[in-house]
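This is the structure I want to talk about, given as structure tokens.
Shown here: the complex without one of its protein chains, the others still in place.
Should a chain be cited, it is by its letter among A, B and C, assigned in written order, with residues numbered from 1 in that chain.
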Amino acid sequence: NNMELVCVKDFERQAFAKLEKNTLDYYKSGAGEQFTLEQNRAAFRRLRLRPRILRNVSQLDISCRILDEQLKWPMGIAPSAMQKMAHPDGEIGNARAAGKAGAIYILSTLSNTSLEDVAAAAPNTCKWFQLYIYKERHLTEQLVRRVERAGFKALVLTVDAPVFGNRRADVRNKFSLPDHLNLANFEGELANVTTMGGSGIYEYVTNQFDPSITWQDISWLKQLTSLPIVLKGVLTAEDAVLAREFGVDGIIVSNHGARQLDSVPASIEALPEVAKAVGNDMLVMFDGGIMEGNDIFKAIALGAKVVFLGRPALYALAHNGQQGVEEMLEILRKDFETTMALMGCPSFEDITPAMVVHEKTFMKL
Amino acid sequence: NNMELVCVKDFERQAFAKLEKNTLDYYKSGAGEQFTLEQNRAAFRRLRLRPRILRNVSQLDISCRILDEQLKWPMGIAPSAMQKMAHPDGEIGNARAAGKAGAIYILSTLSNTSLEDVAAAAPNTCKWFQLYIYKERHLTEQLVRRVERAGFKALVLTVDAPVFGNRRADVRNKFSLPDHLNLANFEGELANVTTMGGSGIYEYVTNQFDPSITWQDISWLKQLTSLPIVLKGVLTAEDAVLAREFGVDGIIVSNHGARQLDSVPASIEALPEVAKAVGNDMLVMFDGGIMEGNDIFKAIALGAKVVFLGRPALYALAHNGQQGVEEMLEILRKDFETTMALMGCPSFEDITPAMVVHEKTFMKL
Amino acid sequence: NNMELVCVKDFERQAFAKLEKNTLDYYKSGAGEQFTLEQNRAAFRRLRLRPRILRNVSQLDISCRILDEQLKWPMGIAPSAMQKMAHPDGEIGNARAAGKAGAIYILSTLSNTSLEDVAAAAPNTCKWFQLYIYKERHLTEQLVRRVERAGFKALVLTVDAPVFGNRRADVRNKFSLPDHLNLANFEGELANVTTMGGSGIYEYVTNQFDPSITWQDISWLKQLTSLPIVLKGVLTAEDAVLAREFGVDGIIVSNHGARQLDSVPASIEALPEVAKAVGNDMLVMFDGGIMEGNDIFKAIALGAKVVFLGRPALYALAHNGQQGVEEMLEILRKDFETTMALMGCPSFEDITPAMVVHEKTFMKL
Partner (left out) sequence: NNMELVCVKDFERQAFAKLEKNTLDYYKSGAGEQFTLEQNRAAFRRLRLRPRILRNVSQLDISCRILDEQLKWPMGIAPSAMQKMAHPDGEIGNARAAGKAGAIYILSTLSNTSLEDVAAAAPNTCKWFQLYIYKERHLTEQLVRRVERAGFKALVLTVDAPVFGNRRADVRNKFSLPDHLNLANFEGELANVTTMGGSGIYEYVTNQFDPSITWQDISWLKQLTSLPIVLKGVLTAEDAVLAREFGVDGIIVSNHGARQLDSVPASIEALPEVAKAVGNDMLVMFDGGIMEGNDIFKAIALGAKVVFLGRPALYALAHNGQQGVEEMLEILRKDFETTMALMGCPSFEDITPAMVVHEKTFMKL
């Protein structure tokens, strides 16, 4: 398979051909009938770009400052569990590639590499840590302490997973982590993901994670640490407003890659109402379905300050480890620059709301 | 075929592989071009769930009280004719499985097991009886008497079948009931379903059922019995209002599994107008196209107090008799619980109208 | 091919398997990319029926009176050219079958049977004659005289064909009438349809028909004959209003079976604006895409007093001559009666506008 890789989709194709079923199914699946999974990409197609001409686009500035860190472009790798199933480079490969690309790396609680090892191996990457709240609160407290010590710059609390989504393929496969891998931030029981008859990861989450967390726990977390707190998994203006009230530092509009509840809006469909509600007061970020430069442009025009990639990073890692991710990010960045130039936007200030419209705008005649 | 069964669709696949043509066609068919049949499911996909975060969902309460009976969840098995064609367990299998699941069982007039036998075999199930009105009114009167005696808790009068729908496959197959089966609530002629050249069941209905029934017959029925009366097959606000005026106890918004008239709205499309018109004054229930937990959630959010399954119960029965139905209901209940939790709704009171919106809501930008 | 025929579509399938390419292509083709051809049927699917319950539908009355003739139901066979290519029974087979079914038969100018022979063979059928205006006006005048003499009850002037539509298959096939057939209302040159390099029928029309006709020619025609005049091929409210002003007796909303100009609205899309504009003052009729009972119901609810079948009659004729057409009409009439009953409409007076709505009605929530 010697095909030239020219777009993110090409990395996906490579990974689909390479990964064994247990892993591939875990990576690619969405919840239920996978309708929202499909919509996460399809909804981008329903948005149209209105490009402006005859502007000097010889010098583009796509850098940005996010939570006091400088990024080469508004890009990050979203937290995804168990990245060594894709490639031995695993979390370190992704973190280093993000660093080289001037992008954020968010490490999942459920990583195959300990947070300390990631921190040591990718010291120059802007790293955030994604948090799940365990029933045993002290586990989460300990994690927070270690995260602070290791130099992560923000805590990303995932709020769309009080219980685990129903991903059919994992149940059919009786998903387990391969024997040579574990959840490296933990020890003993807590480091193992093995099937008890169904999806091992579903069972792990059901047993360990706390489905009773509420907005009060945001206050608890804030008092626990001085790291900025980001909520990941906000899909409504109502919750965005609450997030502002409870003093969080940022939110990621996300439907968890359509892996939690089928039938929720595509991420990009939910973004506008959230950005309209709190975008001026709060850091609004985005993930879900990003595959091309014009997707990034749309998310930014609709109010996101950073966008994150979930599966694309896993697929690029599967294809060729850290180097695969570097290549993929390079291709995507160039595609985004082409988009900025062809939209007539040398900088983010030049992006206006009128530049992204719904396809139905053209039904007026 | 050793596939793990993880969703209702899986039971359908099993049944499609197992049932012989005469039966499968009868079960799966819709009227005419089967456009509404397809829409019964597709219309759910056009509705989107807006989930709320950070609510304590560790304790879910999905029980409910319907017509003075306590249910474990708002679920029932819709009346469907001739269930022994699916499996020898037939009506009894379904009724017992419903009972175990804490759900309602509605027995069809056209059952392969007599209502007395079903009552005896599933004493602890909340059972309702579905009524057709025969041209010979005394037949219906006798049925009502027996139903009362056998301890059924409600009469469900099907009002969308004054004549029988045009189901092409049954005509092509010259549908007959297999020799060893009959309509067990009747004797002689009335117990037989045999072809006279076309669909045997079409011919039976055309000969026996009364196409002249009107709202006045509701009064007649009310005076005949003190059982609660439910109308099954209401699709418009106009008729819901009439139902209220004529003093019925509940209605089931239903298009008869798209088996009567092709081109009518999907059931879930008709629900909102009905619920808006009478939902505060009357028990509004729903069937048509339910396959997943999020379908149930949508129907409830749009005003249904209970939802019923037609084909899924037949398919699960075909797969593995009573046990198949138990498994299917268990899977569906868990999927519904996951939906409740991920929607941030520990109880039905937490469900709000803003949680279910039409996809076009996201076309605003 | 021994399949039971249970719907109009089945006759189409039979004809597709039976007819040779030259004929089949001529019958089935639409203009250009055949987009409107597809829409003629698809647009019906976008309309939904809202059925009413508990009305006495034991006695249906679907008869009607049209231009002083009594019909068993509001049905007719649309004019189509050269019907003997389908089957030796040709125009006579269709005319007789229409008569037996209590429906109208419209004979095309371009028939393979002379109008006198049709009149003689089907004396009891309500027959109308479809007129094209020849450059040589006296040809049309003579036709009108013969039509009057033969006892046809109305003249149907086709107004959507000043030039002939671009039907690609006919050009590719260099369409000619088979040697043993001719245009039986004419003699010599005018009776022949042979290719001069392209589609023979295109060339015939281009040479013979008058592209300069205007509303003034309606006045000319009215003064020529006292037969009622119907315009066939009206698609806009604007032209319907003009038709009323110029004193025609009826119009047929039609896009000529999508054979003239691709991209025009589906017939059923155009019907409402026409009926709204002139439906109270004028006989509005309809053709295009009718395949099922619910299609007929929709057309009537939207304002048509009669509907006509084009291709279905040709396909049924191809399948089995006059008898095929009788069977097809019988199936369709029963399907229409089922629709009336299941809509709760014992008669046309019971049909209300609220019974047919566009699918988008259900997007409101």
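Heads up, the rule we're going with is that contacts are C-beta pairs under 8 Å (C-beta built on N, C-alpha and C of every residue); 3 or more make two chains touch, one makes a residue touch a chain.
Note that the structure is a prediction, hence the values are computed from the model and not measured.
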item	value
Contact set of the excluded chain (shown chains only)	A, C
Touch criterion as defined above, residue of C:Glu238, C:Asp281 or C:Glu330 at the omitted chain	C:Glu238
Contact with the hidden chain (one of C:Leu60, C:Leu139, C:Val171 or C:Ile351)	C:Val171
Contact residue for the chain not shown (choose from C:Gly30, C:Gly200 or C:Pro265)	C:Pro265
Touch with the omitted chain, as defined above, among A:Leu24, A:Val57 or A:Ala119	A:Val57
Contact partner of the left-out chain, one of A:Ala243, A:Ala313 or A:Met343	A:Met343
Chain A residues that touch the omitted chain in the full complex	3-4, 6-7, 9, 44-45, 47-58, 292-294, 298, 334-335, 338-339, 341-344, 354, 362-365
Residues in chain C touching the chain absent from view	32-33, 35, 43, 46-47, 159-160, 162-166, 168, 171-172, 174, 210-215, 217-218, 231, 233-236, 238-239, 242, 260-266, 269-270, 272, 302, 356-358, 360-361
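Everything that follows uses one rule, which is that only the chains that are shown with their structure count from here on.
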item	value
For chain A paired with chain C, centre-to-centre distance based on mean C-alpha positions, whole Å	59
Distance from the mean Cα position of chain C to that of chain B, given in whole angstrom	42
Set of chain A residues in contact with two or more other chains	none
